[in-house]
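Here is the structure we will look at, set down as C-alpha cells.
Every protein chain of the complex appears in place save one, which is left out.
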C-alpha cells in the first residue's frame, strides 16, 4: 500500500502550511513501511486542530473528546490486542486536560503509540496558551505566573518509566517517518513528541525558529541509557530521534524489574 | 502555640497505628515552629483516610473531593495570598485521579505546600492498588499488567520543574517535622512525599520494611543540583530529606530562566 | 428497662406487625473487629445449606474501619428480599454501642435479647423494649478487673443464635470447618467458642424453621451485577474503586478472566468509561460500575457514547449525596442525574435494580438494549442492594440476548438515516472495508464532520428514534405486586421493591407498580395498572421527590401523593406507614 492509500477521502481543513500536514504524511509513510492493513489500524484522538488527523486516515478512527484519547485507546487495545493502535493529538489535549492519563498509560504499558503534535498553542480555540507555550508568549497574554515555565514533555515521559521516548519535527519528514515507524514497532507503550508549527496563532517564524533549535541525535547515541536520555531531554535545544528505548527486563526509574510472566491486566479475549 | 493547639476537637477515626497519626503530629509540630496563626492557616485535602487530616487540624479546613485538592488550594491561594495553604492527601487521591493537577500546580508555582501520605494502597475503599503500590501486591490482585511498575512520584515531580521536592517517613517524626517546616517556608510550590503505613490493608510489616529501605540524605547533599537529585530519586532505596531545592533564577529542567518581574497569574487582590 | 417509646423521627404506625411466622430475624451489635459481619454471613450460609432463604444487611458508622458495627440476618422458609421489620433475637456485646443503630434495629413483644453478664447498662428506649425476654451471657473474659482476650465473641454469639434458631450444632460445626479448615488453630478456637455458646442451656429457643434441604446460593447485589453481566457476555470491564460499588470491580477481577475477559483498574472514572467506550468501539461488550461522584464525572463521556452510538453499560450503586455525602448509606437520589444529565439532547436508557435476584436478570436486559440499540444504558442499584447478602435459588440459564447488529461488506454508511429504529449495523474494527470515523462532533450519514443545521436535526431525530423503538421493546418491563382488586396504589422504583413485597402482604388493600426500566418508561403498563385505583402514592428515597417529578413529565399525577424521605437507612414499614399518614 502507498502512503495515499492510508488517507481517507476527506480533505484536511487545516490552514495552509499547518504543521499537521507533515505529520499526516509521515504517519502514512510509516504505515506503508510497516504494511499495516487499514482494517487492522485504529487511530484515536481527542479534540483540537491536530486531533482531526484520524478523520483523514483510512482506519478505524475515533475523534473522541478533548483530552481523553488515551483511556479510549487503552480500552480498545486491551479488548482488541490485534488492532494496531495509534493515538494522536495536540499539546493542549495531551498536556493540559489529558496530562494525568499519560503517566497512567505509560505505567500500564499497553502497546499504544502516542504521537503528540506540539505547536505550543491551542489552535482550535484560537490561540490560548498551552502547557508547552513559551513563557514570554503566555506572559504577553497575562497567563503565566512570574515563576512559570513550560512543561518538558520528554522529561516527564522519561520520569514516568515510559520505555520508548522519541522526538521529531513536522518539517523533517524523512526523520519523522523513521521515528514514527520505530515507535509503532516498539512492543509496548511508546511516545513521540512532534514539534509542529501553528501558522495562524504562533508568530510566522515559530516553526523555523524551533527547527533551528533542533539537533538530530547522532547514530551512536546511547538511547538505552536513562541518564544520557535525561540529559538529552534538558536544555534549550531539542534533541530529535529516539531519545530513550528500554529493552525488556531493564530496570525502570524506580529501580524495579518486573516479571513478564506474572498475571496482569487480564488479556483473555481472542478476536480473529 | 503548642502542637496540640493546632489540633481540632475531633478525634481521628484512623485505625490504631495508622501512619497518618505521625504525619498529623509532624505537621502540628512544624506549625508550632513557624508560629502560624490558626486563622491564617488553610488546609485542603481530597478524599481518603489520610484526607481526613484537615478535620483534625485547627485551621480553615476543606476536606473536598477525591483528587481535587490542588485546584481548590490554588484558587484559595491566588485569591487569598495571605493564607498559609497546606494541601494533604493520599497516594490514590494525588497520584491516581489527581495526578494531572500536580504538574500544573508545579508549573504554575503558586505557593502551596503539598504533602502526600503514600501508603501504597487505597485505604478508605478497602485495599485496592494505587499507582505506587508495589507490582507484586498488584499482581497478586490481578491488577498490574506484566510490564507495569509503580510510579516514582519524586522523579515525576523533579521532571515537572517543581522547585522543592522532599521526602519523609511517618515513622521518623523529628526528621519529618524539619522537612515539612522547610517545605512550608519555601516561597513557591513545594512537594513532600511521606512514606506512611496502612496497618489494615498492607501486610503488617509494610511500614517497617519500607523504613528499612530509607536513607536520610547527608547534611551536605547538593540538593541544588538537579542531576544529583535525579539520581537520589532513582533506585530501590528511598532518600529522605530535601532532595531538590531550586534557588530562584536557576534554570528549570527545560533550561529556561524566567523573569520574576513579568506579569503573570494576576495577583490584584489585597485582603488584610 | 423502660417501655418502648418511639424516637421523634420514627413515630410508630398503628399497622406495624410482627415478623412473619415463616421467618426469624437475628441481630448482632458489636464494635469494629468483633466480627459482626462474619456472624451474619455464617448464619446466612447455614440457612442456605438447609434450603432456607434469607437476607443479611450490615450497618456501620462514618468510619469504615473501627467504630460500631452491626449485622442483621433474616432467615425464611420462602424467598425474601427484605431484611424484616423486627428482630427476634438481638445479641449486643455492649449496650452503649446500640446508639449508632437507631432505626436499624427494632424489637417486638416476643423478642429475645442477649446481653453481656457484666454489662449493667440499659438498651435505649427507641429499640422497643416492652416485654422482651432478656438473657445474660458471659461474653467478656475479665481477669483482675480488666477485659482480656477470651473466646471470640462472635463465635459465642453464633452458638447462642444456632441454639435459639433450633438448628443442629453439627450444622454450625460443619459451617466453621468449611470456612476455616485451612487455618486449624483458628478453627479449633472458634469451634470451642461455638460449642460454649451452643451449650448455654438457658438460652430460649424458637420453633425450628424447616428448609427445603436444597443447597441454595448466596450472593450480594454487587456480585449478582458482576455475574449477570458476565453471563450476558461482558468481556471488558474498567472501573475505579468507590463505595458501595467496589465489589463489582473486585468480583470481576476474580471471575472475568476465567470467562475470557479483561479488567482494568482505571485511574479515575472518566478513564473508566473512556476505556469501556474504547473496548466497545472494538466490538466487545463492556461495562463500568461506580457510585454518584463517579457517575457525575462520567457525564461528558456518556454523551460521547450516545453521540457516537457506541454501546456502554454503566452501573451506579447509589449512595446518599450530594457531593461525597454518606458513602456507605443508601439513597435513590441519582435518578435526576441518570435521567437528565449531560449537555445536549442526549438519549440514554435508565433501569432500576429491585433486589439481588433481579440484579442478574437486569444485566441481561441492560446488555440487550445497549448492544441492540447502540446506546448508553444506566443501571441504578444502591447501597442497600449492593452490599446486601441474599439467598436465592439456583441461577436460571440466561434469557436469549439481543446482539449488536454487525456491518458486512456493502452494508450502509455508519450513520445512515434510512433506518426505522435508528439502528445501523456496527462496524467492528478488523472488518475489511469497514473503516470509518467515529466522533464526538456532529457527522453526516457517511461520517463527515458537519455544522449544518439540517444534518444536526436529522441526526438528532435518528438518535432519538431509537428511544421510541426501545420503548416498544420494553413496554412490559415492570412488575406489579399485590391483589389486582386492591384500591390503594404505590408506584415505586428500585430497592423499595423489597419493602413493598412485605407491605402488600401485610396490607392487602394495597397494590404496587415497580418499573424495571425508567427511561423510556413503561407508561402504558402504568396507565393500565392505575385503573380502578383510589388513593395513590409515589414512593422514593430522595428528599426532593425526583421520581415523583419525573412521573409528572409522563402522565397526569394530579392526586398522586409524593412519599419520600432522604437516604441513610433504607425505608422500613414504620417509615412507610408514617409517610402514608403524613401524605393524607
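In this document, chain identifiers A, B and C correspond to the written order of the chains, with residue numbering beginning at 1 in each.
The rule is simple: a contact is a pair of C-beta atoms (placed from the backbone, for glycine too) under 8 Å apart; a residue touches a chain by one contact, two chains touch by 3 or more.
Predicted, not measured: the structure shown is a model, and the values here were computed from it.
**Q** From the list C:334, C:355 or C:577, pick the residue that touches the absent chain.
**A** Looking across C:334, C:355 or C:577, the contact with the absent chain belongs to C:334.
**Q** For a quick check of understanding: of C:179, C:259, C:479 or C:549, which residue touches the chain that isn't displayed?
**A** Once the missing chain is taken into account, the touching residue is C:549.
**Q** Any idea which of A:43, A:73 or A:97 touches the chain not displayed?
**A** Candidates A:43, A:73 or A:97; residue touching the omitted chain: A:97.
**Q** If the missing chain were put back, which residues of chain C would it touch?
**A** 9, 61-62, 102-103, 270, 291-293, 295-297, 299-300, 303-304, 306-308, 316, 318, 320-329, 331, 333-334, 336-337, 339-346, 439-442, 449-454, 456-457, 460-461, 464, 542-544, 546, 549, 552-553, 556, 558, 565-569
**Q** For chain A, which positions touch the chain that isn't shown here?
**A** These residues of chain A touch the chain that is not shown: 13-16, 47, 49, 65-67, 96-97, 99, 122-126, 128-129, 131, 141-143, 200.
**Q** Identify the residues of chain B touching the omitted chain, counting contacts across the whole complex.
**A** Touching the missing chain: residues 8, 10, 37-42, 44, 47, 52, 54-55, 58-65, 68, 70-80, 82-83, 100-101, 104, 108, 263, 265-272.
Going forward, only the chains that are shown with their structure count from here on.
**Q** Can you tell me which residues of chain C touch two or more of the remaining chains?
**A** 253, 257, 263, 267-268
**Q** Got the chain A residues that touch at least 2 other chains?
**A** In chain A, residues 100-101, 104, 108, 263, 265-266 touch at least two other chains, as defined above.
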